[in-house]
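Take a look at this one; I'll ask things after.
A protein chain is absent from this complex, but the other protein chains hold their places.
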Amino acid sequence: MKTPSRFTIIHRFVAFLGHIVRSYLRFLLLMIGASWGVFNEGMLPSTWRRPVRYEFWRSLRQVAGGGLLSVIVVAIITGFGIVAQAVFWLGFAGMNQMIGSVLSTVLVSEIAPVLVGVILLGRAGMLMLAEMSDLTMRGQMRTLSGLGIDPFLGFVVPRTLAMMLGGFTLGTFFSLIALAMGYVVCWVKGIVTVSIWSFMFQVVNSVHPLDYFGIPLKFLSSGFVVGLCCCLSGMDITTDDNMATLIPRGFSRGILSILIINVVVDIVLGSI
Amino acid sequence: MAEKTISQQFGPVLELIEARPVFDESGLTAARYNLSLGPGECVFIECRDETQRSQFTDLCVGLLPIGDGKVKCLGLDWQQLEERRAWALRGRIGRFFSTNSLIDLYGTHINILWPRMHHTRTPTKQLVAEAVRLGIRFGLPGLPTQVPSRLSVLDRRRAEYVRAFLGGPDLLLLEDPVALDPKELYEAFLSELTAAREKGCAVLWLASDRSVWRDYWQDGMQIFRLGDDGLIDMRGV
Partner (left out) sequence: MPTDEIVNPAADLSSKRWQLFQLFGPILGVILVIGTIALVTLYTYHTMRDGTIVLSRSLLRSQQRYITQEVSNYLSPAASTSAIARNVLNQADTAQDAASFMSIGRAILKNLSQVDSFYLADDTGRFWMMSRRKGHFEETSLQNDASGKSIYHYTLTDPDGRPLNSALFPNDDKYDPRDRPWYTGALHREDLVGKERIYWSDPYPHSSTHQFIITASIAFPSLGGRKFVFAINISLNQLTHFVNSLQVGHSGQAVIVDLDGRVIAGHNMAALETPGFDAANVHLNPDTQPVFLRALNIFRIRGDGAGVVHARGKDYVTIASAMPLAKQSWVLLLNAPESDFVSFTRKIQEQTIYFSLLIVGLASLLAFGLIYQGRRVSRLQSSLRFVGDEQHHENTLLLKVANTPGLLNPQQEIPVLSEVLVERSGSRRVSLWRLLPDNERLLCEDMFDAGRDAHAAGVELHKSSYPALFECLSETHILDIPDAEADERFQGFYRLVMQSLGSRRLLFWSIMEQHHPVGALMIEDPVNLEGIDRFVALASAVLSVRFTQQQKEEGSVEDLSLLKENTGANSQRGEKLRVLKGFLVNPEDGKKAVPEAGLYPRVPLMVLEFEEAYTSNTEVAKQMLKLVADLSGKIKKIAQESGLFSVQASGNRVVILGSCSQTFNTGDALRLADAAITIREACLAALTGVKTRLTFRIGLDVGPVIAAHLGMDPDVFNVWGEGLSVAELLAQSTPDGGQIQVSEQAYQGLRGYFLFRPRGDFYLPGSGVTRSYVLAGRR
């Protein structure tokens, strides 16, 4: 009596594990394929028809305009927090003048892409996910297909690219504001006595030349994966799905995507 | 000029030749479907099941995979058509859906103009003017700009008519498009339908109840019944 039940438990566990692995692998492949599709379609001039342009601008407005305030607030808080930490630890090590370079490496190239990605995910990505899944569940995606409007062209391409551009915009804002905030805090505390331009020069000098490519790439790719992940999660649903299962799944996938893409960019650029 | 000829060919606008859809336990049975619809022709298909109706129209626009046989639209086989061309070909078909097909992300006017703006470069102004004309024809005082869910059921249907008829489609696939009541809408619909057919548009009219087309039926029009046993010719019955 005992052995079969143990087997059942093991069986169930393995099945669960397999299910998770398979579903994530499947989604990964889906993401890779769709990324290629988005770039491929985005290159073609015939993709940018009026409704696609309309959707692109609408999404961009929503992503960049809607997320701006959150990004400003978060940037101020982060700038403040990181500077406080950095000042403490650097003071510990007696390297207070390193503050600029520490800020630039830690804040701009590591924290900003992730935080901006998370803000994008929360502000716009979840909305996208809900909209797309709503359309899919109500069969309206199929309706659009029936009208000859490819949902990939009509929604996924413009929204993903808008997210990408929005990620870059918000990321730049975030970095600038956080750095400025950092400077202000340091200046008030008397740690930094140079002018803001010298401070910025110090920051700029401490950034590796490759990072001028890598940081924007991180912003762009964070936005891109969030957009794509949310669109695909919204469209890739089964009859068993509902909002209660979709939203958490989409969120976890989104977070995972952001972290993975940042790590991947780090590894790829670090190996160059 | 060369583009125009395609719609003016002798051949049927829609053709199902021994088409057998892949059976997936719901909707259409895997029978062999045969249908031929010439330009300006109107075919009635009686079908009580809503899923079957929508799946049959999906079959006609190449969205439902078929095991064997052929489904051709304007002489082009869906299965052999490149994807981009297939999407464009679907753009030449006017659709009326039995389920709510206007999406709430945009205003109704965008919903109406969307397919035309997506498939053509026709100036927006021209499209709007045509849409307004059609809208007035169907009893709208203009082009509704609110989101569809704010409109009444009847106005939504009017908007869907405008979308289906806009741009002079080559083929109209109508799923339960009309009810006898209100009469003016019914008549406006029939008159626009006739006008479209005059211009060579083929019509596939699926309905659950044959009373809706009783007034419109003329000798020689094909009538079918769609059921679990496939497409049954009802002429003479």
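Letters are used for the chains, namely A and B, taken in the order the chains are written, and counting of residues starts over at 1 for each.
Note that a residue touches a chain if its C-beta (ideal position, glycine included) is under 8 Å from a C-beta of that chain, and two chains touch if they have at least 3 such contacts.
Just so it is clear, the structure is predicted and the values come from calculations on it, not from any experiment.
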Omitted chain's touching partners, listed by label: A, B
Residue in contact with the excluded chain [from B:I17, B:L63 or B:V128]: B:V128
Touching residue (missing chain; options B:R20, B:R53 or B:R92): B:R92
Of B:L154, B:L190 or B:I232, the one touching the omitted chain in the full complex: B:L154
Interface with the undisplayed chain - residues on chain B: 1-10, 74, 76, 81-82, 84-89, 91-92, 109, 116, 118-122, 125, 128-129, 132, 135-136, 139-146, 150-152, 154-155, 167-170, 182-184
Contacts of chain A with the absent chain, listed as residue ranges: 46, 49
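We take it that only the chains that are shown with their structure count from here on.
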Cα-centroid distance, chain A relative to chain B, in whole angstrom: 41
Residues of chain B defined as touching chain A within the complex: 57-58, 61, 63, 84, 87-93, 95, 97, 99-101, 103, 105, 110, 114-115, 117-119, 124, 173
Touching residues on chain A, where the partner in the complex is chain B: 46, 49-52, 54, 131, 135, 138-140, 142-150, 153-154
